[in-house]
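Pasting in a structure now, in structure tokens, and then I'll have a few things to ask.
Here we show just some of the chains, and they stay where they sit in the whole.
We just call them A, B and C in the order they show up, numbering each chain from 1.
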């Protein structure tokens, strides 16, 4: 049951429940391993599988680097990675052709502050600042259903290099969006690296925070 | 006082306060031990005891498995377990005949996004995909009080194998539901296994997250 | 500065800022030590000091006990302890005569779910079920200001044993109440002991949760 629960880490309806026992996924472990996920990577995405497409949501943590000064700074920012797949049959999804969209901290801020009537759209250019700038354009939109009972989450990718266009759209229920909001709110401080700046992440640290904090004095000294 | 506080881990009213000292529970430790809870299981449910029935709420964590690739994936998803008991006397509850209902991540999303007027209902078939599919049907409903001051949380179980029907309903106050929402919001990322994907759960990890994260590059490389 | 910041762990206004440097508190460390706080107790209450009275808010964690079965259960439930003091002069408070009120998980649920117009009141009998039942009555009320810009938090204690009555009332701003709500929401799962049931509290635990979880199966097996 490993491979199945991996494919459907979150199940909300009988239909999905059926899904998690579907032989359709029987070979996915191999596929999965074939993707060459790095050793010790923990994989627990929140996935929403619908009729025409599916997406999964996973936090990507920032990485840190130590400067000569000894200060430790964010090297690569974290994000919330969304991976979209087309359906290629009943409860079959095209794992070979995924589309990715990495939400920044502020884009996550947009998502978690959305009301039932709100919509938002984000634009990314993966080739930004390279000679290919503008050749690949991605946009992610979140639009409320007419009855404001949930949203459509849609990814549009125009790739002028490969001369391809791709569009994936997944309807999410209010409940599924509530999970996304709660999970993103939980993950946001970690994506920002703030858990490293709290006692929480320094569970083994003594009572003195491991960080010297001249800040208050700095304000007073101004 | 152990057995009593275990039986009523949360107390909100004088009535409940009385309850927690009631001799009615004096033998429950034995019953409890007799249930054969596995060694080292930590048991701290949030329980709501009312006149005709009671329920308790406890998070069930996911389990993980390591693939040949070294990737660690969710083996069994977590859930929020609700256990219902009938009252069998004044402040006595039938521990021998419990009914269980395990809320999935998305069902928890429904619960935590409910407004004072909202209601929801979930359907489970424990025998799903077995030869007994459809023989046991469980439904959990959460319906607001007429004055929208709290909810009725009701479990309906129809078991055609044992030819039994069972119905348990527990009224919860706005305050009790607020505890459920806050506790479920806290537990949801853990049920999803996301705490394993954050620095928080890797308190002893170095500054580099233990997870390689090619994700951003993957988006850019697309 | 130790004693001062301890007395006023949170400061929001110039007036309070002045307070934290007031010689009025110069002897409080002695008083404090004299209270005989147990060794290694970490003391970081959120305090609100106003003209006629003050209160502080601190989480009290549950304690656990191991049963013969190996199961670990809550021994004494956690709470949110409120300690009230009368003002006995300009920025002087009567540390010798405190009144305490321990909010249960569900009472915390009431507090964190209050809207700007809402009010609530809790009743405790410290002598409950003893021969002195009813002799001491405590009630805590939270009532919105007329302009719904903050609340009055008032403790009323009637002690028929000592034949005393005591009433303390502290006005809190919307900002101070927001801190209380956020801090109580953070503390609630810990007060309930749920952090022990999550990977978070088992930072050093392996990938398998240390808790066996037959729960899902139990639902299916029903």
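Just so it is clear, contacts are C-beta pairs under 8 Å (C-beta built on N, C-alpha and C of every residue); 3 or more make two chains touch, one makes a residue touch a chain.
All values reported here derive from a predicted model rather than from experimental measurement.
Shown are 3 identical chains; the number of copies across the whole complex in this structure file is 4.
Criterion: only the chains that are shown with their structure count from here on.
Taking CA atoms, the transformation carrying chain A onto chain C includes a rotation by 180°, reported to the nearest 5.
Where chain A touches chain B, the two copies mostly use different residue numbers: shared numbers make up under half of all numbers in play. Inter-chain centre distance (chain A to chain B, centres taken as mean C-alpha positions): 26 Å. The centroid of the Cα atoms in chain A and the matching centroid in chain C are 37 Å apart.
The set of chain B residues touching two or more other chains comprises 62, 64, 72, 76, 124, 193, 196, 200, 203-204. Those residues of chain C that touch chain B in the shared complex are 62, 64-65, 67-77, 104-110, 112-113, 120, 123-125, 128-129, 185, 188-189, 192-194, 196-200, 203-204, 207-216, 218-222.
The part of chain B that touches chain C in the complex is made up of residues 1-2, 5-6, 9-14, 17-18, 21, 29, 32-33, 35-44, 46, 58-64, 66, 72, 76, 79, 81, 99-102, 124, 126-127, 136, 138, 157, 159, 173-179, 182-183, 186-187, 190, 193, 195-196, 200-204.
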